[in-house]
Structure formats: structure tokens, C-alpha cells
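With one protein chain withheld, the remaining protein chains of the complex are depicted in position.
We just call them A and B in the order they show up, numbering each chain from 1.
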Amino acid sequence: MTTRVHIGLPVPPRNHPALLRGRGRFVDDLPFPGARHVAVLRSPVAHGRVTAFDATAARADPRCLLVLGPADVAELTDPIPLAWLLPDQRLDHVELAVDVVRYAGQPIGLVVATDRAAAEDVAELVDVRVEPLPAVASTAAALAPGAPRLHAEAEGNVVGRTHFGTPRDRLDEAFAEAHLVVEREFGIQRVSHSPLEPRGLVAEWEPGPGLLTVHASTQSPHAVRQELAAVLRLRADRVRVVARDVGGSFGGKVALHADEALVCLAAVVLGGQVKWVEDRVENLTAAYQGRGQRTRARLAVAADGRFLALHADVVGDLGAFAVQAGSGPLQVTALTIEGPYRFPAAGGTVTAVCTNLVPVGAYRGYGMQESTFIRERLVDEAARELGVDPVALRLRNMVEPGDMPYTTCTGLVYDSGDYSAALRSAARRVAPPSSAGPVRRGSAVTATVEMSGFAPSALIRQFDIAWAGWEGVRLVVNHDGTVTVHAGVTAVGQGIETSLAQIAADGLGVPLRWVDVRLGDTATAPHSDLASQASRALVLAGGALLRAAARLRARVLGLAARALDVPEADVVLDVPADVEPGSPEAVFRGASGVISWRELAHRAWRGWHRPEGVERIRLEENVDFDPPAITFAHGAHGAAVAVDVDTGVVTVEDYWTVHDNGVLVNPLVAEGQVVGGVAQGIGLALFEEVRHDPDTAEPLSTTFREYPLPAARDVPRVDVRHLCTPSPANPGGFKGLGEGGAIPPAATIACAVAAAVPEIAEVLTATPMTPERVWAALREAGIEGSPQWTER
Amino acid sequence: MNGTARTARAEPRTSLGEHLRTALGLTGTHLGCEQGDCGACAVLLDGEPVCSCLVLAVQADGCRVETVESLARGDDLGPAQRALLEEHGLQCGFCTPGLLMRMTHARRTGAPASDVLGGHLCRCTGYGGLRAAVERHCAVEARKEDQP
Partner (left out) sequence: MKPVAFDHVAPVDLAAALDLLAERGTRAAPLAGGQSLVPLLNLRRVRPDVVVDLNHVVGLAGVRVTAGEVRIGAMTRLRVLESHPDVVAALPVLATAASAVAHPHVRTRATLGGSLCHANPAAELPAAAVALDARLVLRHRGGARVVPAAEFFTGPHTTVLAPGELLTEVVVPRVPELRFGFAELARPGGSGYPLVVALLGVAVEGGVVVAARAAAGGVAPTPVRLPGVEAALPGRRCTADDLSAGLATAPVDHAAGHRDAVLRSLLRRITAGLE
């Protein structure tokens, strides 16, 4: 049993002092003075055929070191294989060698030159001709009769379909009998992850041993390594990927992108170091994006307020092609549509559509933001139409602790939690606001369930996903007594390195600063495909680490007992809180005397004191943790908003959160994750939107001027509370919390706007709720703004 | 340059921020957008905060430039750094150097906390700890620590 000393303490992240000194090691900060620089050649149009690629003039520039075009790429690479397909999906790879471009910004080739500015100069000399084809700028356009067909493998531009939960005919029956059916069409826009550090990598090829080392800003170095090996036709053991400091990711850095593979190809062709750091325009126009769906959904309610059925018909925009987990977020929207409520019948239907827009990948919340928005808006609308309190309606239908484990219609098994308690807690704190003048105020609370700790190998196999779901750690007590944690999960600013150190320290019973945590280097990190995504790093690596620490602690105590020649039960580890690992005060005590921690560690590495017949010497433990089940976090959010009916401006004035993330390892990190997630949710709710020209499908959001991120003035103080129902699905009782903050804000804010201005509640079904759109809805509803002012 | 005379050549088109990072090897200053929108690259030029992505390196010839690397004294973090550390005012830390320079300038000049956060984008924190750190750093009481 682990004694909690550091677990639960608000320990400041251990890498922060270095970051605050300007000593971060982001990709572009790494000292590679000899690196050559890449400019990526990108398609200027959203759909077209590459008819010519002439680099003669470019190659004549003395600063030009290499030009790669489609023919070179075709000769030297294989496509990137996909990992998660829909049952009938025939598009199963990402093309690197492009003869037909399918989005503006798609990489066609690259130029390597002496520095970045020179590379951009030389890139302008490459004569790339693209013969434009008609472009498709939305799923509606893609599905329209006679729409241009993007892929031979996607008839009607449908990449694949699936359905989860109650069969459709039974759903239709349930709706037919209902007292009330609320049906709406929901729109969730495309968003950009926009980490402050864009993507980037330095690839180094050593031709002698044939080794490729890639320093990358990535969440998933092992996955990138495997994909690179496949693409570049290299042995897996000849590729090493290293992620140092990562300046935010949010799902945008989980998958190898085609341009990143081309940069590594350039290194292999040239030898030595080649560097590419994405600029902001590229990040906004070429890096994979998030969300993007139109969903028709309906909720059936009995006269007494019982929920009878829920169905979401999700039409998702994959963009130009399916990426590695292409339809994953859409499938998760369907799977999680029920949320915290009981439904006799519920299901989700998914249609994945390709368009001539930037491909869509993972984004924080991964389909659950979408399902929460759809469901919570429907529930609020049902309450409005029934004339009942929306909180009461929610409580009436909630899955209760006594129902656990609870299996949803779509087959998810909720493990634990008190959903009603979270909702009540949030509802108690949300004060009913008052309206004044042209400003109307309203508040609302919503509830959600968050899938975390993805995923058991058996479940991964059931979905035929080509990734490992388990997570491994290696915990080492070094010969000098210091402790090192190696894990496959990665630090991307979320603080996992600190949480793991806290767990290791408590698991071994040693001071926190004895522990160092090494992440992100495939040469030393245990295998991990999913690494830090899907709110799983702490749940799975933390679970593995607790087990590793318990085993290593038992071994160390056994060694100490033999060194001291006393029974194991009589050995006590006595470490004052503030001593170093080499201190003579850090000792094992037995009746016969003491031996210092450091001395014991040193002897252990010499092979001394081990029991008869035991071969194992290294003072380290490797543990792989394959969780028995997904664990579900949950929460409730409350928002108070002001709506200026003259201008349509929505201001979030107060925000409250209640989350149950099981056992919290570091409350500081937990609060930071929640508040940061809420800010992203506010951006999505009110103004973030990747826009494209509706005819040409060319990007209109190319800088932060057209894609504004939330600033301090947009985010109120967020009140953060936590409940704690330990998860039964892992040794630490942990539940994930990386995404929970980002999931409910759009739903909560939309419901609060609906409360402020019920006249437009029915049409609050799409985000972002920009001033112009809210104003248009207000005028449409006949709300004319300030009475002193008359229309012309 | 952070109190020391430094000489390095720059192409006219090279921004001050890029010049600091490459020719002078001071990679603490980060370029987040190169459009003046994010504030990550803020440095002090002759004591005033500027976006180092929007000043040409050649324009800083003969000027005093201060960057994040100047804020700690040996092992001791400076007051702005301490405030952010203790209030959990950063997560990934990429945007932090520019904000630190704005905080430093605000405390020197008596500018209010509300002046500091505008123009700085942070994608991680949601501004919770960050706002607390800036308010604490710019409080009148805190400024008294700076008096010799």
C-alpha cells in the first residue's frame, strides 16, 4: 500500500524554472547550427492536378541544396498507413507522392537551402503547375448530386459509415411513440489547435550506420518512429524520435504529417541535419484541424420527463483524406452521445465525408465536445418545451452510483462516479443573473461523461485499431541512489513529468527530488503508440508506475534485509524529507544496524545480496499496464453570460466547473488542465472558426488576425472544484483530465445564452456564436435592440 | 544585449527576434506568429516592450536589448519569474518569455496588471494562474520589494 506523501500535493511542475529562465528546449531552440533548412512546396489550390514540376531555376541558385518533387517522393517513399478505419472504408493511407492535390496547403515537395529565408527564396523558383479542378468546400457540397468526386475509393465522397447502439428501426419506433420529440440540426465548426509552438523537426541522417534521428515537436514519438520507418522503408531500429519540450499540442501533434515525412526524406537524401519549423500560416492552413460536423439529432421524452430515446446522425468532414485515426472523433461522438443519462434506446450513426479542406484529426475532447453539445442542447430544449427546470430534467434521468457499472446503449461501460452530485454542486453555485438595459443575462449548467485512459488491448482489437492501448514504464534505482522514471507518455506542457515523479516518490517512499523523469526519446522510453493523448497518460502510465514502484520497493527492502541479515519484515526505510540520495541519513534500519540507501543501491548493481537462484540484478522494474477497462471521468459546468442585444456580443461573465477525475495526483496541474480546457471551449463557443472560401475552398484563416485565440479578456475566472470517486480500473484510482475542461463549455454557454434570450433558443444549435450570428438570430426573432433607436 | 555589448551581422530582412535566436544564440525569445499578434517574442528595446518579430535586427543597432535570459540573478529567479512559478502561470512555457518581459516592464514603470495581459496569447493556461501571477507581480505592495 502506497503512503501518499506527494500524491495530492500542488507541486509546481519541475521543468518550469528552466522554462522561466528561457532555457526551454523546443525544437527550434535545439543547437543544430549546421542544419540545412526546408521550405515546403504547397498546393495553391484546393483541388487540382499537378501537371508540371520544374526545379531547373531553383537548382541553379547556389543556396539550393535539394529539391524534391512528386516523382522523387514516389520513388523513395511509401504512403503513411492508417490505423483506424470505418468498417467499409477503402481509403487506407495518406499519400506522400501527390499527382492530385486535394487541399490548398497540401505538400507537393520541398526545397532545402542554407537558411529558411533562402529556402523560401528558392521555393519561389520552382515552377509547379497545378491544373485546377472543381473544389468541394463543405460536406453539403460533397454530398450534393453531381459533386466532384475526390477519391476513386470514396463513392459519392463518402469515406465510410457506421452505426452504434440501438438499431435504427427500433429507434424510429421509440420516437414514434414519444410524448415529445425535440429534433435539431447541429453545426460544429472546424477549429485549429493553434499551439503557440507550431510543429517542427530536425532530422539527422548518419549514412554510415544508417541511422535516422528526428527531434520533433510531437505527442507520440513512438508512433512517429514507426510511421517514418514504414514511409522511408527503414528498419524500425534505425529510426529514433526524440521529443524535448513541446509547446502545446491538444491533439495536433499525435500523427505524422506528410510534410514531416518529406523533411525526414530530405535528411536521408542529403545526409546530415535538415530542419523545418512550421510557420503560423502553415499551421493554420496545412496542419490537420479539429471538429467539423453537421449532425441531425433528436431526443424523445415521455410526458413525465423520462428520456425515451436519443439518436444522432453525424455527418463528419474528414477533409481531403482520412488521416491515421480519421473518423475516430466522429465514432466517439456517436459512442458517447448518451452522456450521463439513462436511455432505453439510443444510438449514433456516422457518415464520414471527404472535402477539399484541410484533413481533420484529433482535437482535445475528441468527439465528446460534439456529443455533449448536441445532447445538452437537446435536453435544454426539451426542458424549455416541457416548461420544466432543466436541472431537474437532467437529474430525473441521470445514471446513479447504484447503477454502476452501467452499460450504455452504444456499449460503453461506466465504471464509477456520482453524476447527480456533480450537477447539483454546479447548479448550487450558479447564481441566477439579472438583466439590465440592452444586456440580457442568463445562466445554465450541463453535465458530461468523459472517456479516459484509452484503452484496453481487447477494446482496441474489437475496433481493429492498429495501435497499442497499453502503457509501459521502467523505474530504475540507479547505483548512486537516484531514481529515474522512463515512460512512453510524453510531456507536452500538461505537467505529466511532475505527476509521475510524485507517484514514483510515494511508491518508493523517497523524497520527490530524488526522482527524475525521462520521457519522449524512443531510444529509452518504453513503447507507446498513443502516448499523451486521449486523457490517458496519468491513468495508464501512473497505474504502471505504481505497480513498478511497489515491486521495486519490495525488492529493495528484500536486499536490505539480506544486507543487514534481518527478516524483511523488520527492515524500515528511514529517509528524512530533505536529504539527498547519497546522504548517510537515508538508511534502511534493522535490528543489526543500518545500511544507507545509496550503499544498498550500489551493492545491488554489483549483484550482491540477491536471493539464492535469482538471476535478476538490475535495480529496475519494467511494467506494462493493460487496463481492464476504460475509466470514465465526469463533470458538470455552469456558465453565466451577458448578451448585448444591440450588438450580438456574448460575454462569459462567470464560469464554474465540477469534475470527478478520481484520485488527483497534482491539484495544480489538474486545475491548470481544467481552466485551459475551458478557455479553448470558450474560443470554440464564441469565435474560433477555420474559414474557407465557399467556392474555391481556399483558406481565409491564415493568421491569428483571422483565427483569433481567446485572450485574457475573453476568459473569466473559472471556479474549479473536484469530487473524488476513485477509479476501479487502475491501481491509482486515477481518471483522465486532459480534455474534460474543453468538452462542456460550448454546450454550457449556448444553454446560458438560450436562458438569457429564450426567443432565440431554438436556433442556438451551431458554434461559434459570433456577434454577427447572434445579432442576426436576435433580429430574426424580432428582438430589435435598444428601444430609443428606430430602424431606417 | 542584456548588459553586454554584442556584435553580429544580420541581413536587412532578418527580424530582431530571429537574430537574437540565431546569430546571438539567445533562444529564450520565441517566435509564435511573426505578425505581432501573440506577444511570445516581446523583448525590451531601450527599455520599452516591442514585438521582436516586427523590428528588423538592423534597427536595433546600438540599442539596449533585454530578453528573458536577463531576468534571473544567478540561481535566483527574478520577481516576475517567481510569480509565474508560484501561481502556476505557465504550462508549456512557449509564450512565457514575452510575457515575462511585459511583466518586468510593467513593474518598472508602474503600469497596472490590466495593461500587461493584452496582446499575449497563451493556449494552455486559460489565463487563470497567469492572471493571478501578473496581478501579484504588479501590486503596489510587491513593487516595494524593488526599492533599494
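Heads up, the rule we're going with is that a contact is a pair of C-beta atoms (placed from the backbone, for glycine too) under 8 Å apart; a residue touches a chain by one contact, two chains touch by 3 or more.
Quick caveat: nothing in here was measured; it's all calculated off a predicted structure.
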Looking at the whole complex, which visible chains does the left-out chain touch? A, B
Across A:His6, A:Arg21, A:Arg102 or A:Arg116, the one contacting the chain not displayed is A:Arg116
Considering the whole complex, which of B:Met1, B:Ala42, B:Val65 or B:Ala80 touches the chain not shown? B:Ala42
Out of A:Thr2, A:Ser596, A:Thr647 or A:Thr696, which touches the unshown chain? A:Thr647
Contacts from chain A to the absent chain lie at residues 116-117, 120-121, 279, 281, 438, 644, 646-649, 683, 686-688, 703-705, 708-711, 714, 770-772, 775-776, 785-786, 788-792
By the contact criterion defined above, which parts of chain B meet the unshown chain? Give residue numbers in ascending order. 11-15, 18, 34-37, 39, 42, 45, 48-51, 53-56, 58-59, 102, 111, 115, 118-119, 121
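Heads up, the rule we're going with is that only the chains that are shown with their structure count from here on.
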State, to the nearest whole Å, the distance from the C-alpha centre of chain A to the C-alpha centre of chain B. 29
Residue ranges of chain B in contact with chain A within the complex: 11, 13-14, 21, 25-35, 37-38, 40, 67-69, 71-72, 77, 81, 84-86, 88, 90-97, 100, 117-131
Interface with chain B, chain A side, in the complex: residues 10, 12-13, 15-17, 19-24, 26, 28-29, 31, 117, 194-197, 245-248, 250, 279-280, 492-495, 668, 671-672, 675-680, 703-705, 709-713, 715, 717-718, 741
